[in-house]
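All protein chains but one are shown at their positions in the complex.
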């Protein structure tokens, strides 16, 4: 790989990728994109591992780097009958080159998917390949990537800087010590890695180890978390700790967007039942609902921006969950209601000046029906970017087409990469910048926006709105 | 402002606005649009105030004309943290120029929204501005508009004629005396302003003053409206009165599309309970459902075309409702069912030759799933145009793309402006004509329709189908 990798042009990724080819739009898109292409990356929400940057060790091998942690890749291969075990999942030992060869042979399956685009971007821009991955090029790729990631300039911190990441936020459990974050802060390296407070393990009764997590929360904070008020105080204390470590946001991954507004007496009784483990499904849902409102209340007080990611049926494939655990591609979206579900929370805090609640969805029908109208009215609400299955060229375009007319651009918050796959970060941000350029170019070509205005908007979507919404 | 305002070209609104820029479609769209651009406006459903045309007084000031009554404008400004009070809402006195300056400074928020397009159209075509509204041009706009609306040729009747409005329908409560309508009819002015019968205040138990409204309905009609049969006779009488004043349609704004078909005995018992104020939410919903079927029955008898606008959660933000009242941007759509909800009504009247029921939706998922298949079968059903949040370029295009293949063009009814903002009427009809031209041009460019046919269809969408569906 040459040192000029990041600058040169490669066959795998055309300069005009994702732009409308129409000669009446293409030059506008090109001009717009040129103004944001090299801007720093603001990554305010994702799932990378702070340890990578704390320890700054070389990534072990191409398979461990690019396949094992990527649930998009795993699920597609599994859907075509390739056993998880042959991909190195659920086995004590595996041959990374053998897994890589299976992946390479089946790379055609990703045609038309965002994974293909992210991977080609990485192969091309980070590793310098010019011929597409296939059975034929499998070993060439494997060897080339292995060699590259062994070099110092491909260590996590070096890549972070090379990718021009200005800030990267991880997602952390309330009981997490944040020692990796602290190690980074104490190091000489200037990379800005921030934690985010994700209390699901102590807020969602369905979470593995829920009761133990709450007990541990009490130990860490010195509060009596077997009682409602002590439990709330403990959460408040952990939020304060996260904030002291740089956190500007919380995140909540619930099966639905349901919120509630119980009296203190009702909440106390419910908590006792929940903590005892005797609550039924409806009570568990009510507890999660109440906790969203409590978290909103604390956000009004401490200024942490609140993110809500609802609507995924986790671990839909029970066999796969039992054999291989969570987060490997068996989470499936479901219909999600916002208009009625959020009303209790919004009735209390919807008009608060100091409160920001960023909403995400896996149910695209909500863009135009509920989310854009709500974000276009409530001062606290902002719309997160297309999430997960919809973080894709068509998905992003649908979001802009369906949300902009009621919410405008300024009730949205720019892009989140939301990824576990560190190397895909530049690719994902690049795709977002290209799609926003393409969308704005169409508006300009139809005289719905002046080109001068489009430059402003695009810059805000890339940097300004992200920093503002996440208070970075 | 020059007298040639309506004819000259302005920078704020390009001649090809909203047309696909693609050279293979643009000329077709231009040719199509040219054939309907100057056609008269048929506005069969809206919320303008008949008093404007009855009294024909000058509009007071730019803010009262363009901001205060426009809930699209209010909600966007409020969503970005601008207090309602600073916009002149909920205060006894306000400085209209100060409000205008806030609006001007934040005009960039409307980028990408239909409000921006409607407003620019009005600023450009009605008031002759050529530079965009901004903090810098705020006072120039304010002074220019103030001056213009003081002139006789900018009085409501003169604008009505200048806008080439052939017919304009208002929306009126059953107890309304329609004196403004009568005053217009008795005047020398030839403008055709028609009422529409909207019985929500006496049909929806959730409506403010519901019981008092029913008592008043009895007083007006001389019927005993405390009894089911007297109540129905009173409604019939008011429909007849509205018809005598030119009404051709009724309109129904319900939270859902639920209909029912109770026996007379069941309905009598339900009405007593509803009238007593002791009904629960389910009984209130059942009553609304039954009343839709009763209204359909009366339409079969008296020939008034029935419109149904379901699916809005009204006054979602309770604080805003308590402080500032209704219709200022806090109504949010919800999922809406039609296929099961309408079955009771359609089982009775769905095959009636003399009955027309025009369906609207805020839940776009219904275009292809329920509404187009139903309108493509039931002789009584027609599809209303995209409504409210979806009365926008992208929204209208989605409607045509998603409804046409199952419903065809001829089960739709052309455009409704549905507006409270009188000056936006020409803008809204112009946008609709442009989008229909763009949609048809694409079909022609793909050889799915001959250009000759497209001219026919476009004329029908603009005038023919509106007049036919609304019996105008």
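By letter and in written order, the chains are A and B; residue numbering begins at 1 in each of them.
Operating definition for what follows: contacts are C-beta pairs under 8 Å (C-beta built on N, C-alpha and C of every residue); 3 or more make two chains touch, one makes a residue touch a chain.
Just so it is clear, the model here is predicted, and its values are computed rather than measured.
From the set B:402, B:419, B:437 or B:462, the residue in touch with the chain omitted from the display is B:402, counting the whole complex.
Of the candidate positions A:390, A:429 or A:448, contact with the unshown chain belongs to A:390.
Considering A:246, A:329, A:350 or A:426, the position touching the chain not shown turns out to be A:329 (whole complex). In the complete assembly, the contact with the undisplayed chain comes from A:110, out of A:33, A:110, A:142 or A:378. For chain B, the residues in touch with the chain missing from this view are 22-25, 337, 339-340, 343, 346-347, 350-351, 353, 365, 368-370, 372-379, 381, 401-402, 404-411, 443, 445-450, 453, 456-457. Of the residues in chain A, those that touch the hidden partner chain are 13-14, 16-23, 26, 75-76, 78-81, 108-114, 117, 132, 313, 316-320, 329-335, 362-365, 389-390, 392-395.
Convention: only the chains that are shown with their structure count from here on.
One inter-chain figure worth recording: chain A and chain B are separated by 40 Å, centre to centre, where each centre is the mean of the chain's CA atoms.
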